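Accompanying notes for the structure given below.
Only one protein chain is missing from this complex, and each of the others stays in its spot.
Read from first to last, the chains carry the letters A and B; within each, the first residue is number 1.
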Amino acid sequence: MKPLLSVRNLVLHFDTYYGTVKALEGVSFDVQKEEVFGLVGETGCGKTVTSLTVIKLLPENAMIADGEVIFKSENLLDKSENEMRDIRGKEISMIFQDPSTSLNPIFKIKDQLVRVILTHQKISKQEAYKKGVDLLKSVGLPDPERLMNFYPFELSGGMQQRIMIAIAVSSNPDLLIADEPTSNLDVTIQAQILDLLKKCREETKASVLFITHDFGIVTEMCDRVGVMYAGNMAEIAPLRELLTNPLHPYTKALLLSIPTPSKRGKKLHVINGMVPDLLKPPTGCRFHPRCPHTMDICKTKPPPVTKVGKDHLVSCYLMENGDTKFE
Amino acid sequence: MTSQTPVSRLMGKRRFGEAKIIVHVLRSDPLSIFALAVIVLLVFTAIFTPIVAPSKTGSIFLPPSLSHPFGTDGLGRDLFIRVLLGARISLMVGILVVALSLLIGCPLGVIAGYFRGTMVDEAIMRITDMFLALPPLLLAIAIAATLGYSLTNAMIAVAISWWPWYTRLMRAQAASLRERPFVEAAKGLGVGEIKIVFRHILPNSLAPIIVQATMDIGSAILLTSGLSFLGLGAQPPTPEWGLMVSRGRSYLGSFWWYATFPGLAIFVTVMAFNLLGDGLRKALDPRLRIKRRLF
Partner (left out) sequence: MGLLTYTSKRIILSALVILGTISITFFLSRVIPSNPAALWAGQHPTIEQVKKASEMLGLDKPLYVQYFSYVTNLMQGDLGVSVRFKRSVLWDILYRLPATLELVITSFIIALALGIPLGVISAVKENKLVDHLTRTVSIAGASIPVFWLGIVFKIIFFGTLGILPLTGRLSIETTLYNPITRITGFHLIDSLLTGNGPAFIDALAHLVLPAVTLAAYPLGLCTRMVRATMIEVLRENYIRAARASGVSENTIIFRYALKNAIVPAFTAIGLSFAYSITGAFLIESIFDWKGLGWYLTYALSAIDYPVIVGVTIFVCIFYVTINLFLDILQTVVDPRVKY
């Protein structure tokens, strides 16, 4: 089946006063129709930048050095800004991490919501308003009519995020990108928002590109997972497969370091070293300085992607030897 | 990082790194370089003209020529030399006025901001408001009328009407810095409040002040030359630019150079300081240098 979104070999650099930041180095992954794909990794690994590249909302100093972003059989990187504007909000929507800063503070909710609806749908203002109210209701907000006249700062974080979701799904997008939508919220609200997202996805049959650093959320939400490290895609696998059979050393270490009740009383697993400086990234495999299984070849070139099993991709030289089971 | 490294040395290292970045950003902005060049030229002129310049005279009201690049004035004095002499006066005026304003305004502002919400803050701010309500021109007129018309008095007048701006600026800075964790940490370590104010808050509030002060040197020159133009500041025969423009005003049609060149000097000088201040603002604002991590 053809994937909805296919990112191939994305190379992204940033031009700064400090030098060139090599943010992404050949990132590839697919998002199928009607699936939730989780993009996981530490802060700074490139997950957000990847998503921004998909909708082409990068800052001025970003340079896409190589790669393609195929969405519905078209390369988005070739598209003009006008064409992208048609796609954003209508076919691909994005919700961001901090809802309190994602809404314009001096405009009422109704101004912002209705305007987005009118941008993509040729209906009258009154119809758009009514649609807006219905949307607010469908995301679980009480008293939506009154809410339309509120300013964002008058609402709680959870409510703001619901409004962001309402705006994002207002035109039934095929792909929803969610960049850590719950990281700034309380845990209880977090659960509610995640449920809401699940509900939206079921109703609209949209795919979701879910970005997070929290494996707990991954387990709850995602069908397939891609693990990123320092601008590289380390491993991609279906959720169960990744949890039971992680192959990349980084993924393994990551899973080991998640605190669970069974590890109570024991020392937490730590990955030695620090995240690399992307101005001068390590040669070859970017994880090699911290990897317990480094070989000489790891320092020379970035490892190729090996397909293991039906749907499991790993970017590691260890795979070449066919060693799929080791400590 | 061993436990032996004193924190101050680490701070010193960091500051050096910062300075390098600032210089780098400044160097890449052609306008700032130009401004800096002009200012350096001015300082040179200010220092060396009184020493080196010949006292050339010619007939009165000669138009610009090779021997008199700016022409001569009503007394036959070479205007070019006089304008150059004026550089020294204007530079001194600018620096002194700003220095005076800073000296009064900054400590008051830091204290007010740090003790925000208390009687000290209220008292300082009320006095500040009173002075803020006075337009500099009028205050200058009042002072000049009382103490007499002179450049020094004009400078005092401008400084008196300006310090409230720095107080306001510093107060905002200090008030926001006060909430920062490092202040709490210092307090937790037992550092006395006065010391916190002067060793921690003051240095960290400097950035916007430096920018403002640089541009204010230009504005001070503008304002005092305006006062001299009105006759409230420098008196003849001082070669002050504003005064020269007002002298030249009567000869507009016939001897246009008399009013034009000194005014041009003011323009170029003030513009240089403003450009430099603008460039500094860009360089000192860390957000304006694109961050490395963008996730």
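As a convention for this text, a contact is a pair of C-beta atoms (placed from the backbone, for glycine too) under 8 Å apart; a residue touches a chain by one contact, two chains touch by 3 or more.
The structure presented is a predicted model; accordingly, all values stated were derived computationally and were not measured.
The missing chain, though absent from the display, is touched by one residue of B:36, B:120 or B:141; that residue is B:141.
Residue B:266 is the one among B:111, B:220, B:266 or B:283 that touches the chain missing from this view. Note that of A:49, A:62, A:141 or A:167, the residue touching the chain absent from this view is A:167. When the missing chain is restored to the complex, the residue among B:36, B:95 or B:230 that touches it is B:230. Among the residues A:106, A:187 or A:268, only A:106 touches the chain that is left out of the figure. Interface residues of chain A facing the missing partner chain: 55, 57, 81, 85-90, 93-94, 96, 98, 101-107, 112, 115-116, 119-120, 151, 153, 164, 167-168.
Within the complete assembly, residues 31, 126, 129-130, 132-138, 141-143, 145-146, 218, 222, 225-226, 229-230, 232, 242, 245-246, 248-249, 252-253, 256, 259-260, 263-264, 266-267, 270-271, 274-275, 278, 287 of chain B touch the chain that is not shown.
Going forward, only the chains that are shown with their structure count from here on.
If you average the Cα atoms of chain A and of chain B, the two centres end up 50 Å apart.
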